[in-house]
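A quick write-up on the structure given underneath.
In this view, the complex is presented without one of its protein chains, the others remaining in place.
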Amino acid sequence: MEFCPSMPYKNKIAARAALEMRSGQVINLGIGIPNLILDYLPAGLEVFIQSENGILGIGPRSAAGSEDRNLIDAGANYVTLNPGASFFDSALSFALIRGGRVNLSFLGTLEVSQNGDLANWIVPGKMAPGIGGGMELAQKAQRVIVTTSHSTREGAPKILTQCTLPLTARGCVKTIITELAVIDVTPQGLMLREIALESTLREVQERTDAPLLFPPGEIPRF
Amino acid sequence: MEFCPSMPYKNKIAARAALEMRSGQVINLGIGIPNLILDYLPAGLEVFIQSENGILGIGPRSAAGSEDRNLIDAGANYVTLNPGASFFDSALSFALIRGGRVNLSFLGTLEVSQNGDLANWIVPGKMAPGIGGGMELAQKAQRVIVTTSHSTREGAPKILTQCTLPLTARGCVKTIITELAVIDVTPQGLMLREIALESTLREVQERTDAPLLFPPGEIPRF
Amino acid sequence: MIDKTTTIDNALSQVYDGQTIMVGGFGGPGTPFTLIELLHQQGVKNLTLIKNDANEPGMGISRLLEAGQVKTLIASHIGLNPAAVAMMNRRELEVLLYPQGILAEKIRAGGAGLLGFLTDIGVDTILRDSREVMHLDGREAILERALRADVTLIHAAIADRAGNLIFAKSARNFCPLMATAADRVIVEVEKVVDTGSLDPDQIHLPGAFVDSILALDELTPDYGILPQHAL
Partner (left out) sequence: MIDKTTTIDNALSQVYDGQTIMVGGFGGPGTPFTLIELLHQQGVKNLTLIKNDANEPGMGISRLLEAGQVKTLIASHIGLNPAAVAMMNRRELEVLLYPQGILAEKIRAGGAGLLGFLTDIGVDTILRDSREVMHLDGREAILERALRADVTLIHAAIADRAGNLIFAKSARNFCPLMATAADRVIVEVEKVVDTGSLDPDQIHLPGAFVDSILALDELTPDYGILPQHAL
C-alpha cells in the first residue's frame, strides 16, 4: 500500500486506517469510508471482518459477475469470504458486538468531540432513517476509530470541543483518522499522532475546532 | 397397546397417558413415569419428543450396546432419534418451552390440587436439588398432564383440595392420570373422565382428597 | 408423515387486516419476496410490520408500504428506501426505529417467552427520552419490551416436511429469531426434502417453530443479484 497525494481523500483515509489493524482482531467496518478499508488490508494481515447481518470473516467485494445472491454485507454490497468464515443470526451477531468481542470498530461521523463523543446519526432538520448497528458498535467495541473527512463539505470542522448534534455514544472514540491527520483521544485531550505529507501543523490546528496536543519530537508523516 | 391388571402401576399410567397424544404434537416427557410413555406410543402416531438439553425428535431408549455417548435425554438416559430430529442449545430449547411451542408436557408430581396447582419440586424437610426445567414446562406448556400414583407410598392422597407443599406453578394442570382414574381439571372442579377396570367410583373418591364430579352416563374404563 | 407444505392459495389464508407481521431478511437475502407479493395481492390493510429494513423502492415490503397496506413499521434502518423515508417524513407511515441488535433482542425475547430485557445501549443519548428508564445498582438502564407477532413470514433455503429449516449464508439474519416469536410461522423455501434427510446437527431452526411451508417454483428477479449493489 502506498500513499500518494493524488489519491482521493476517502481512499487515503482508508489506506491509513488499515494500518491500525492487528492480526487476529475481530473488526467491524461501518458504511462509507470504513468500508473502503477492505481494499487496503496490509499483506499478511489476518483479521476477521464482521458484518452485522451475521457474518464473520468477510473478504474483498465480489468481482462483477461472480456475486452470490445470498452473500451481502450490512451495507448491501456483495462480498466474498475468507477461510474460517462463519454465518449466524442477528442476535448472535450483536452478542458478538455488545458482549465485547469486537476488537476494533471503524465508523464514519458527522461530528466527534475532544473527549471522544461521537455524533454520526441524525442529520439536522431530517428524521433519521435509523441508527442501524452503529450505536451498539460505538458503545461496545473495544476500540472505536473514526474515519472521516477533516471538515464538512461546507468547510466546517467536524472535530469539535463539544458535539452539537445528538450523540451516538459518549466518550467512545479512541482515534480519529482524516485526510490530514491521525489524532488520538487521550485523557489530556486530542493528541496529534501523525500528519499528512501534504499538510502542516498549522493547517490541522486551524481546521480543528478543539485544541491539539503535540508529542515531543518530529511528528511522523503519512 | 394393552392394559392388563398385572401391569405395574407406573406402566399402566404411562400406557394410558400415551393415548392423550396427537400426531404432530411437540411433547416433553418429565422424569419418572412420564419417561415410560416412550414405550407405549400408539402405532402410527408421529410426535416430536423434546428434551430440555436441546433435542427435538427423540425416539426409544437405546438398546444395550448401541448407545451414543453424545446422545442423552434430560434424565441422562441414552436415547435414539426419530426422522426429523434436530439439536440446539439450551437457550433455544427453553425458548421452545417458554415461547409456547410445546403442545403437551407430562409431569410427575407430589401433589396436585383441584384447581390444577402443581407441587412437584420440594420434598418436605429437605433442601431441593433444583427445579430443573419443570417450572417452565408447568407454567408454559400448552397442556400439562400429571402422571402419578394416586396416593403416596404411605397411602396419603396426592390429589387435594389445596396443595400443602410449595407450588411449581399455579393452575397449570389440565388432566391427572393415575393408576385408578383419568381426571380433568375443569372450571367446575375435578371431573372424572375414565376409571381403571379394577377400580370403583367409590375407591377413586375415597382416595381423592377433593370432591369429584361425574359425567352423565357410563364412565369409560381403561 | 407430518407434512407442513401448503399451496400458494392457502399459504396466507389466516392472515388478516390489522395483524402484526414479522418479515425476515436483511436487504434482499432472507426476504420472503413471494409471500410478500401474496400479501400484497391479498390486499390486507392496517398492518404493523416488523422488519430490519424497508427493502428498496418497488421491492419486498416497500410494495406493501407504497400500496398503503401498512400502518406502522418497526425497523432498525430504512435508509436504503427513500420511498419509505419520504412516507415517514410525510407522516403517512408510523415508523418505530431501534438499534439493530436491540430490535433483534426484542424479537428474540418475545420468542423466548420473556417479558423484556434491560440494556445500557443508548442510555447516554436522546434515545433515552423515548424509552422506559429504570435504575439498576445506581445506574440507568433502558427497559425494552419483548416483541411478538401474529404471523412471521421468512425465506429459507431448505426445509424438510416437518419444518426443519436451513438458511443460506447471510440470508439467516433475522429469520430464525422471528420464527420463534409469532403465533403462526409461514416459510417459503427453495427446496423441500424428505423428513429425515437433514443432519440433525446442521438444522438451523427446529420444525416445531414452523406452521406451514410454501415451496417456491421459481425465484423472481428480486431474489437475484441487484446491479445497484454490485461492483
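Going by the order they are written in, the chains are A, B and C; count residues from 1 in each one.
Keep this in mind: contacts are C-beta pairs under 8 Å (C-beta built on N, C-alpha and C of every residue); 3 or more make two chains touch, one makes a residue touch a chain.
Note that this is a predicted model, so its numbers are computed, not measured.
Interface with the hidden chain, as seen from chain B, comprises residues 51-55, 61-64, 67-74, 76-78, 87-91, 93-95, 97-98, 126-136, 139-140, 166-170.
Residues 23-24, 26, 46, 48, 50, 56-57, 81, 83-88, 91-92, 94-102, 140 are the ones on chain A that touch the missing chain.
With the whole complex as reference, residues 105, 109, 112-120, 134, 136, 141, 143, 166-169, 200-202, 204 of chain C touch the missing chain.
Here is the rule we go by: only the chains that are shown with their structure count from here on.
For the criterion of most C-beta pairs in contact, the winning chain pair is A-C. Chain A and chain B have Cα centroids lying 57 Å from one another.
Chain geometry summary: the mean Cα position of chain A and that of chain C are 29 Å apart.
Residue numbers of chain C whose C-beta contacts span two or more other chains: 108. Annotation for chain A: no residues touch 2 or more other chains.
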